[in-house]
Structures are given as C-alpha cells and as structure tokens.
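Reviewing the structure listed below.
Removed from the display is one protein chain of the complex; every other protein chain stays in position.
All chains are identified by letter, namely A, B and C, in their written order; residue positions are counted from 1 within each chain.
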Amino acid sequence: MTTWGESHGPAIGAVIDGCPPGIPLCEADIQPFLDRRRPGQSRHVSPRQEADRVRILSGTFEDDRTDGPVTTGAPISLQIDNTDVRSKDYDAIRDTWRPGHADFTYDAKYGFRDYRGGGRSSARETALRVATGAIARRVLGNEINIRAALVQLGPHKIDRSKWNWNEVDANPFFCPDKDSVAIWENELDQIRKDGSSTGAIVEVVADGLPAGWGAPVYGKLDAEIAGAVMSIPAVKGVEIGAGFESAAMRGEDAADEMRAGPDGPVFLSNSNGGVLGGISTGQSLVVRFAVKPTSSIRIPRRTLNRDFDETTIETRGRHDPCVGIRAVPVGEAMIAFVLADQFLRHRGQIG
Amino acid sequence: MTTWGESHGPAIGAVIDGCPPGIPLCEADIQPFLDRRRPGQSRHVSPRQEADRVRILSGTFEDDRTDGPVTTGAPISLQIDNTDVRSKDYDAIRDTWRPGHADFTYDAKYGFRDYRGGGRSSARETALRVATGAIARRVLGNEINIRAALVQLGPHKIDRSKWNWNEVDANPFFCPDKDSVAIWENELDQIRKDGSSTGAIVEVVADGLPAGWGAPVYGKLDAEIAGAVMSIPAVKGVEIGAGFESAAMRGEDAADEMRAGPDGPVFLSNSNGGVLGGISTGQSLVVRFAVKPTSSIRIPRRTLNRDFDETTIETRGRHDPCVGIRAVPVGEAMIAFVLADQFLRHRGQIG
Amino acid sequence: MTTWGESHGPAIGAVIDGCPPGIPLCEADIQPFLDRRRPGQSRHVSPRQEADRVRILSGTFEDDRTDGPVTTGAPISLQIDNTDVRSKDYDAIRDTWRPGHADFTYDAKYGFRDYRGGGRSSARETALRVATGAIARRVLGNEINIRAALVQLGPHKIDRSKWNWNEVDANPFFCPDKDSVAIWENELDQIRKDGSSTGAIVEVVADGLPAGWGAPVYGKLDAEIAGAVMSIPAVKGVEIGAGFESAAMRGEDAADEMRAGPDGPVFLSNSNGGVLGGISTGQSLVVRFAVKPTSSIRIPRRTLNRDFDETTIETRGRHDPCVGIRAVPVGEAMIAFVLADQFLRHRGQIG
Partner (left out) sequence: MTTWGESHGPAIGAVIDGCPPGIPLCEADIQPFLDRRRPGQSRHVSPRQEADRVRILSGTFEDDRTDGPVTTGAPISLQIDNTDVRSKDYDAIRDTWRPGHADFTYDAKYGFRDYRGGGRSSARETALRVATGAIARRVLGNEINIRAALVQLGPHKIDRSKWNWNEVDANPFFCPDKDSVAIWENELDQIRKDGSSTGAIVEVVADGLPAGWGAPVYGKLDAEIAGAVMSIPAVKGVEIGAGFESAAMRGEDAADEMRAGPDGPVFLSNSNGGVLGGISTGQSLVVRFAVKPTSSIRIPRRTLNRDFDETTIETRGRHDPCVGIRAVPVGEAMIAFVLADQFLRHRGQIG
C-alpha cells in the first residue's frame, strides 16, 4: 500500500499492488467502512462534513462474463476527493507550532511545512487505511472476522463482563458495553465544554485466523502488527494478548495450556493473544492500542513560532474531542491489511 | 540486518549491509555489549555458559595507514560459535508442544520443526541483535547515548524518583533504583524455588537525538521502533512516552508545551516520548516494553503431543526465571539499530 | 515509484515517495518531457490524440514565501487523464491472443485479462515513467545531463561519426545523424504501407555524473540500469559501454586506461560505459537498448483464441510502426530515475 495526498489538496489516494486476481470488488464494498470512520456523524466527533466518497480508478474489470467488477491483479488505485476544505482555519497556525502536533518536527526535518490542514501529517490519510482495509478483508475472505471496539475513554474503562459486539455499532463510541455509553457521553460533553480532549484505548479482535501465519524473526506477525498500529496517528502504545499485564504474571499463568479439541488444539487461555514466536496460533488475535488525546484544543498552550519567539496558541477549528473513537475502524483496517499481506506471503513460502 | 542460525547448530551469525565506510570497528567494540547479555553471570539468569565470542568475518579492513580496523562499506559478517550445546536436554520435548513456546506454531506453519534448543525460535538469536546494536552505536556516534533499565520485575515497579543510571550496571537486574534490588532478589529466589518464572518491563532512553529523524506515514520513527521492539522474543507490548497512560490524559497534559531555550526549543514535558508525527523532536526518546514470563518452567502444564494426545510437560533445562532481565541490552540494541537506519535514510533524503 | 492505471480506465497515475524537500516542481517542469513522448505528432507514430496533461495532486506546496511550488518531501502523486479512449477498437481481440503481446501470458497468470487497450500491459504506462523521469532530473540538478537518441531503425544504423545532439529534436525520429533521416523515412513509409512494423536501438548518455555512485554487489549501478531499462515494454536487450562488442575484444582494449587530468582522472576510452564494479567512474554513462517491432500489425498472423481454437488475427487500431521511436524519452527517464535513486542512497551511506 502506498498512500498520497494532503487534506487541503484536491484529493487523497492509495495504490494497492499485489492483490490476487478475480476477487469481486466495487466501490460499494469499501464505502461502508469509510462511512464508519467519517466525521460529522455525532456531536462527539468532528463536525467536518467530508463525503469521503471513494472511487476505484484502476485494477478492476467487468464485462458480460464476470459477475460484477473483479480485481485483475494489477495495482488498485483508490481516490477520495477533498470537498470541505477551509484554508482560512489554518492561517493562524502557519508560523506557530501547535504542541502535540508534527508542526515543529516537520519544520525540523524538511526546513518548512505544508501547514494547510496539517499537510501530510493530517489524520485524513487514515481514510485510505480504512479503504485499503476493506480490500484486505476481501482478500482474506469471509472466514476471518475482524472487529474492534473502544474499551476505554479517558479514565473510564468498560466492564468487560458486559461485552456485547452487537452494541458496538449502536452507539457513537463503538462501545461494546451498553452501560458505559452514558458515562462516556457525560465525559465527552464536559471535555468539549472545557475546550479540552481525551485519550482512549481500542481493542481489535480477529477471529477465524488459521494457525501458521507469520514468521520466526523477520516478518513476525506481532512485530508487523505493532509497526502497523503504531503508525496510526496519535497512537502511543500497542499490546497483544495480556500485553503489559504480562509483566506481573507468573509463567504458569502466561503460557496458555492446550487440550485436544474436535478440530485441533484448544487453548485454555489466551494470554499470548493468538501469536507465539511471531506465528499465529489459530486463536483469536487480540490487539489493543492507546490513542493520545487530540492535540488541537481550545485551551491556550505555551509554544514557539518559527522565529523561536515564545507565544501561546488556542487551536480552533473542527476537531474531534477524542480521536480514539474514529481510530476504531482504522485499527480494524490495519489488522486486516497486515493479515492479508501475511496470508499472501505465507502462501508464497508454504504453498 | 539479516540473522541466521539455530542454538544447536555450529554457530549463529548476522550480516549487516549498508554501513558507512571508515568507521573504526573491531571485535572489542562489540564484545562488551554481548557480555552484558550473556547467560551465567548471576544466579538470577540461566546458568548456561556460552562464551558468546563474536568474530568479524568481513567488512572491515586494516593496514598501516588506517588507525586500526575500519569498516569498508561492504557487508559486515558477524559470527558467534555455539559452544555449550546439550542436545539431550531437548529430547523430551521433540514430540510435545511446550505451552507459551513457538513449538505448536512452527509445526502448524512448516509441518515439522527443529526442536533442538528451540531451533530458529531460540532467543539465542538476540545475541546477534546486541552485536548489531554495537555497530549501530558506532554509526550513530558518541553524541547519541542509548541506555536501558528494568523498571518492573513481576509486580514490583521501581520508584522512579530514585532513578540513578549509575546503579544499572551495579546489580544483576539492570535496576536503576537501588532500593528495589533486594525486593527483586527475594522475588526471584521465590520464583526459582517455585519452579516458576515472571515477567518484566524494560525502559530504553536515547539521548542526544537531533530533531527531524523519521518520516510522516512510511518509515515513521515510532512505528519502526514498535515493530523492532515487538520482534524481540517474549515481548507482548510496547509504548512510547506516556504510552497507555495517554488514554486517561487530557489534551492540555498530553501536548508537550514549548519554550525557547539557548539551543532551540525546550519542551516542558515529554508525554510524546520524543516523537511527534513519526519524527524525532530532539527530546529524549523514551520507549518501554513488556516481556512475558519465561515459558519454560518446572511446574507441570497441560499440553498436547504431535499426535494430538493430551499430556503434561515440565520443562527442565537451564532457563532464565525472568527473561526480561537479559532483554535490557537487547532493547538498547534494537533502538540503536532503528536509529542508525533512520539516520542514514534521513541523510539520503535531506542531505 | 509506483504506477497504476489502464489505458481504458479514467486515468493513469504514479506516486513518487522519498523526494527531497524544497525542490522547485510544477506541472510545467514535467509537461515538456511528456510532449516529446506523446503520440500523434508525426505520420511515423500512432495517430492517437492523447493530450497527456499531467496534474500534480500532492507533494508540492506554495505560499508567499516560496518561489513557486516546491516539493515538501511527502509523496508526489501524478495523474494523467485518458481522453481518447475507443473501446470498440478492442472488441475483436477480447477472445483472441495477439502474437507478441502479453494477452496469452496475462490469461495464463490471472485466469482472465482486461483486454481494453491492453489493460495493465499497455505501453501507455510509459507516460508515467517519463513524468517521473522529469522529477528525477530535478533531484539530480542541472549538472547532470541525460540525453538519448535513436541509433538504429530496422536494419539502418546511423553513422556515428555524424552524431550531432542538436539534430535529435529536429526530426521525428530522435535521430542524431541528419543523413539517416531520409533513409528512415523511406523505411517507415514502406513498413506502414506493408502493414508491418520494425525494431530499433536507443542510446542513452548521461553526462556530469560524479564518480562513486552505485554499490559493489547489491544496488550495482549497471544492474539497476539493466533492470530498469529491460522493464520498458518491448525492450529485449540492454548493454552498457561496449556491451556485446566486449565479447570479441582483448583485455588491453577493454580496460580503459587512465591519465591525470586537471580535475582528476581522465580515461582514454570508455569501453565500460562509465561503470566499473557497479560504481560510476565519472565518465559518460552510456547505455543502449533494443526495442522489438510493434506486435500490433495489419499482416494476418496465426494464433489461438481463449478456447484454444486456431485462428488468425490482423491487429488494426492506431499503432506505432516503430515503438522504438517513442522509447527514446522513456529510456532517458528510466536512467534519470535510477540515477536519482542511486544519488539519494549514496548520500545516505556516505554523507
């Protein structure tokens, strides 16, 4: 996958190469995933109104002998036009570095930066990750089910005993615990009122994975997941299975025991989150990641301008009070993408 | 870096390509780092006695005009002979999958496995990561200082207010808090007595990094760190800066403010751990990772053999009760390696 | 560089990542190179009328402090709309394999193919190579001058003693020998009348290259040139310096002698074409490649259809009688691209 584009340019896009041929794929297969990530859908996310309509510009083919459009095996080009661009919003910050953003680091690296909408550092590029994830799901097939949920918003964790996947799309937070929804609503209402923001933790679960995907030292499944997830903007931590809890565990609790099941091994626990030695065990793959609070807040923060003068900044504009919410479909997509890539490489080596 | 070898073969090795020419490098530059990782140095780590003598087989050159051996720019081949191989130790487990190990997943992937010493899944390969890390430090130069410490052993966290880097090499745990040493000794003595094991958390800090290394979407510094660290055997989680704590933070606390200093920006906090938008800020790079408890324990665990019969296994042999201890130099090495690689690519793009 | 698109889709495009920041770049820097490759400019090339207007969709930035648009260091997305698509032209060949084309091999690989305009196998993708080459020239700077010419059309070689670079753009063949132009015109007029086609040889010369770019075994300059040039559609051979003539040479003639010049070594000959041991010598880089005759001809050829029935085919449509002509700017572009890439990697390793 290669992505391109800035949020204030005419469009953003992605190119996906190496997709197997003959896979049914049209824009309607991708759009629903984009719609889940799209801003403007509740008062708890950015009010920006991006239609986020994806177009497939290459790599699929349809004639009277195919049952709808299918992939050809050639590079798939996806494109999303930028429709709600407001350049004025960013004039104030062209010379001032917003704390928590990549403004200073871009200037430090490149000598200048495209400040319009954050340029390349805009999280708008995650729309393409989501679109690519939809294609990855088609490559993986229906046996593999990749879902995610928000398991913590600010200081409020869900009650895991109340986890219900059906709730996830029934509230604006992708929250699997019905009883946490009201608490989170109150929290976010207060945060918006304060002009602040908050962090969150996302959990992604992939079911239906066969045992054997991954590799021992290079191409480890867990290493590629960690790299892919940490590359999502604002992510500051990633863990698999028991993750950081592993540190306090004893060996007899952390090493998942096995019994014989009707279709192969049955594990009695999943502290390893479905990966051992960089290779999938056939259990559920369980990944969690932490998303920091949105850096664009109305509360004044101390900073510098490009002349190294001390100043303060209040970031106005149409920002999410908790970017972790919209990171849920992005997390799913990154796991789908890594798994599809691992699947094709596994098939290459093993046949 | 490419590594090869199994712990029961004649040797293990690594090949490092792309190293700049003219860098002083001899075996004595690498050996001290290997010695820190070597087993058999206290009762708290594996009693195995691997000399872990590294040899440089290619890529350096010395004559009467060079001041000792220097890199030539050609691939550097490192090799470490395996000297303390006891194949008998592993006969018991050739047909039985050890819980928490890669035994089952290797069989699932490859159809069989090299069970001697864990084959390719043996953590012995981390010796090569450490050796490569020593070369990466030479590439980075003396301005950049990469250090690590154990900050949690089992349930016992250090008191961060007592952090003293000088303590780290004064105890067998790489513990920076003098007062935690006795507590950890007691914990590990009990664990060994129980035939069990425990997990740990390692923190790596890199100082002296310039601002500007990394890239926006591909080659993000934090993403490459996450991938590299998660590829270390037994690692289940990685975080940067405030990491998972970010989830509960407010935006005004997480976005590190800036003031003018004599040599550029001074940050008033480091919640982002020295990385913003995938690019270094010039602050200390702060990475933590969780290591699960050693899976090889004497306590009997339920498992299967290769015929899918239910059985139990007690793993004897010479194992570390806490592999997290020896993961400290490995963590340093992986950060050094990622930084050296980023440095060279940064220089390529920016000049 | 990643390219995408089929000649019968809405557009074709390319994404170039890793470009240094701050390089002046606008569409007018690219368009002249595309115009040289464009069809429809003389009776000797395809009469298709593609405007081939390139648009830059990302990766550049302009404000009142930059002197026009400059690269930002982020991925550059180029796009060219397809404006002269005639699907009818290809209906006849949807079930029949055209000899010399990739029709059969695509079906053999993918199980089916996008037959509209050749799909991914259309040489229309070379427009993107040319556009990317224009960017590569900006990266390389004005010191390096990359030019190409047609040195053989069908059986007719130029007289090298009459080589004049100024002639190259003064005739429709990129021919550097004024006296060959009439001969080639007659040849091509006859070929078109016969409904046939012919091959050609292109020579690319890059001047101003410093000594030292390339690498010993991986990333050899000559190996990357060979791979890049052979990837141009219809190319069947590539040689550097004396190339295939080297086989009949003696060592004393092939090993270019050196004398001292005012700015370093002066070579007394250039049998090695500016590359020794995979690294540039600082001489002119000289590359030649052979382009086979256009496979689409009006003369009936024996072939099979997708049901393996024997049949014949006459390929009508708007084809070039000698694709080697339009391969001239493509060859320049590929050399520019390889050199820019080598330059950045050289700077990474050596500084």
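Assume a contact is a pair of C-beta atoms (placed from the backbone, for glycine too) under 8 Å apart; a residue touches a chain by one contact, two chains touch by 3 or more.
On a predicted model such as this, the values are computed, not experimentally measured, just so you know.
K.L.:
Check each of B:Pro39, B:Gly59 or B:Gly133 against the chain that is not shown and name the one that touches it.
P.N.:
The single option touching the absent chain is B:Gly59.
K.L.:
Using the definition of touch stated at the top, determine which of C:Asp17, C:Asp52, C:Glu167 or C:Asp222 touches the missing chain.
P.N.:
Looking across C:Asp17, C:Asp52, C:Glu167 or C:Asp222, the contact with the absent chain belongs to C:Asp222.
K.L.:
Pick out which of C:Cys19, C:Ala149 or C:Val291 touches the chain that's been left out of the picture.
P.N.:
Result: among the candidates, C:Val291 touches the missing chain.
K.L.:
Where the complex has a chain not shown, which of B:Arg38, B:Arg98 or B:Arg113 is the residue touching it?
P.N.:
That would be B:Arg113, which touches the missing chain.
K.L.:
Go through chain B and note every residue touching the omitted chain.
P.N.:
Chain B touches the missing chain through residues 2-6, 9-13, 15, 17, 21-22, 57-59, 61, 63, 65-66, 72-77, 94, 109-114, 116, 119-120.
K.L.:
Where does chain A touch the missing chain, residue by residue?
P.N.:
Residues of chain A in contact with the hidden chain: 17-21, 73-74, 216-218, 344-345, 347-351.
K.L.:
Please identify, in ascending order, the residues of chain C that touch the omitted chain?
P.N.:
Residues 2-3, 97-102, 104-106, 108-110, 120-121, 125, 152-155, 191, 196-201, 210-214, 216-218, 220, 222-231, 233, 235-260, 264-265, 268, 271-273, 275-282, 290-297, 299, 301-304, 308-310, 324, 346, 350 of chain C touch the chain that is not shown.
Just so it is clear, only the chains that are shown with their structure count from here on.
K.L.:
Please flag the chain sitting at the greatest distance from chain C, going by CA centroids.
P.N.:
For chain C, the chain whose C-alpha mean is farthest off is B.
K.L.:
Suppose you list every residue number at the chain B-chain C interface; are over half of them used by both chains (same) or under half (different)?
P.N.:
Answer same: the two copies use largely identical residue numbers here.
K.L.:
What whole-Å value do you get for the distance between chain A and chain B if each is reduced to the mean of its CA atoms?
P.N.:
27
K.L.:
Rounded to the nearest whole Å, what is the centre-to-centre distance of chain A and chain C, using the mean of the C-alpha atoms as each centre?
P.N.:
Once rounded, the distance between the two centres reads 39 Å.
K.L.:
Report the inter-centroid distance (CA atoms only) between chain B and chain C in whole Å.
P.N.:
Result: the chain centres lie 46 Å from each other.
K.L.:
Spell out, as numbers or ranges, the residues of chain A touching 2 or more other chains.
P.N.:
Each of 2-3, 109-110, 120 in chain A touches at least two other chains.
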